[in-house]
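Removed: one protein chain of the complex. Kept in place: all other protein chains.
Let's look at subunit A:
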Amino acid sequence: MQKSTNLSEYRKSCQEALGDDFLREAMDKFATAYRANRVNAFADMHEKELIAEIAESKDAAIARLPELFEQFRAKAEAAGVKVHLARTAGEANEIIARIARDNGVKKIVKSKSMTAEETLLNHALEDEFEVVETDLGEWIIQLRHEGPSHMVMPAIHLSRHQVRDLFSEVTGQQQESDIQKLVKVARRELRRHYAEADMGISGANFAIAETGSIGLVTNEGNARLVTTLPRVHVALCGLDKLTPSIHDALRVLKALPRNATGQALTSYVTWITGANECATAEGGRKEMHVVFLDNGRSAMAEDPDFAQVLRCVRCGACANVCPVYRLVGGHKMGHIYIGAIGLILTYFFHGRDKARNLVQNCINCGACKEVCAAGIDLPRLIKEIHSRILDEDGHPTYSDLLGKLMKNRKLFHTLLRTAKLGQAPLKDGEGFLRHLPLMFFKEHNYRALPTIAEKPFRDMWKEIEPKLTGTKLRVGLFAGCVQDFVYPEQMAAAVKVMDHGKAHMDFPMEQSCCGLPLQMMGETAHAAEVAAQNVAALDPARYDYIVTLCASCASQLKHSYPRLLADDPAMSLKAKQFADKVIDFSSFVRDVLGIGADDFQNVAVTTKTAYHAPCHLCRGLGVVGTSQELISDSGLDYVKADEEDVCCGFGGTFSMKFPEESKELLNKKLDNVAKTGAKQLLTDCPGCVMQLRGGARRRGDDLQVRHIAEALAERLK
């Protein structure tokens, strides 16, 4: 559970997690194993189609929650079930406590329920009743008085030795660290609790309206005992779990276990309709209750932007692939709900005080969106919440100032030119700053920072603009701040390559920053103004393509602009046309200009070259493999590094806010590259170049880091 009151406290607590060697090793193993298991699990499925179907059917259900609730209630009540609707977490807990009191309950056994975690149900019941969690992981964290650190594996942060010590204490007997034995001890210890309990509490993965049934997905089988032995059964269930039909549930079941743990199906799926047979209950029938929890869900269902959050099936995959979760674990990467979805749900279920710091700890790499079982646009919604929190709290002076500065292009560019003069005493002669300017923490020193170029690209353009010869396509160049002012040589190289492909290039001077840094800081309104300036500067009607060498810019131009400008009647259509024409450099060169092996010198070079796939290219734009093919075509010896498509840790402003995390991600990346023996590392994003080159420099790695355009330009015939 996240309790930090400000960002610096939060950052400190994340640092502590970074220092937990067991956690780090466990998370690394998990992250790599999960990726492989997931691929196998979906091997003979149409994964993307299935996810799209789930998204569609969930959206349809979310649009008619009240109707589904009534349908469920009528069916369930006819089958002898009492159905309740709790507006808030406190109300749900009170309803459940009352049911327990009315039935003279002393002991309660529970099977796993994230909804019960959300309402802090145990805390509410424990003074009055004996409550025992029966899911192994939940039992462990209950005994330790902790919250879950993963939605599916709540005790993933603990080692067998910690469990041994805990069980030794609980049983009063010295236990061994053998996991198989520890599991059997739990089996025996928990068995008597089922036998003694008067009430069982479960969650529900599905509340099926057409039959009035609940569906429970478990591996251990504890839910079957919890719902069978005690004479009272209460299922606590978020309204979002209302599912029109069995068919809809079966569809979700095709993805949920595969995405959660790489299993084709969990060991048990339990379907309960009505008050079932129960020998110890009055009349031989179970007293059964279903408590639906609203807690803000109805309002979310009506929000055009956030209704999709209710699609979540709680598989936990967004945490499993999150590079930040992998570093700091679930207690830092969530309040009660964990991972990307956790950052969002925390804001809605537990308030902005709990969410304020969390939402900033997203590096925006898009790994979660790529695997979400319900196709939720998680990274965008996280940014959106950050922006809302700033609107509610008031924007911090620095981010508002930066927003104001960036939308004034002339002022911004003048400032960059002035900074160039100011940095003179700090330059080391090789394009790096010798030491960090004052605004940085010492923790930022894990990578060397580049100097601002002598001459920005915009000042070079007139000299290098190619003379038009047999041109075929009109291309607008979008440079972005980093390539314009820090790495203009990357742009110059790209111009050379595209000129070879006979593109007719234009570089409008009125263009400015793409605005992504503003969005990352939650400055949505400023980002929209910058977007409008760029759309006006690169009028889409003038070009066949708008090419950028920066994957992050490309993703921002293509995906955010139409949304940012949707409500601007003067710009919305242009913004869409603009977005349609945006393309990344590698795709443009290879797929549009058709540049291939024939265009490069036919002398193969032996430089071992690795590639880093930028998040915003491979996931943001869905461009996979194109750059690697270009590298091979150009005659370079391409070697694939492990986790080639995992984030380098840059994340723009993320690396400023969380330098310790950024450093760890960077080191992992460079370690993986070092393992290949590559002497050159290419990528498609100047931000990644800045991070990787600066990191390699600090580590003293024998590695040249460049933009792919630079390597290709050199190899042209």
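Following the convention adopted for this analysis, contacts are C-beta pairs under 8 Å (C-beta built on N, C-alpha and C of every residue); 3 or more make two chains touch, one makes a residue touch a chain; residues count from 1.
What we mean here is this: contacts and distances are computed from a predicted model.
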Identity of the absent chain, which is to be given by its UniProt protein name, from "L-lactate dehydrogenase complex protein LldG", "Ech hydrogenase subunit A", "Potassium/proton antiporter regulatory subunit, CPA2 family" or "Na+(H+)/acetate symporter ActP": "L-lactate dehydrogenase complex protein LldG"
Hidden partner chain, touching residue among A:N222, A:S634, A:S655 or A:Q691: A:N222
Residue in contact with the excluded chain [from A:I95, A:M151 or A:A186]: A:A186
Among A:S57, A:T211, A:N534 or A:S586, residue touching the chain not depicted: A:T211
Candidate in contact with the missing chain, chosen from A:I140, A:L343 or A:C688: A:I140
Contact footprint on subunit A, counting only the chain that is left out: 26, 29-30, 33, 78-80, 134-137, 140, 153-156, 158-160, 163, 170-175, 179-192, 194-195, 208, 210-213, 219-222, 224-225, 228-229, 245-247, 250, 253-254, 261, 263-280, 285
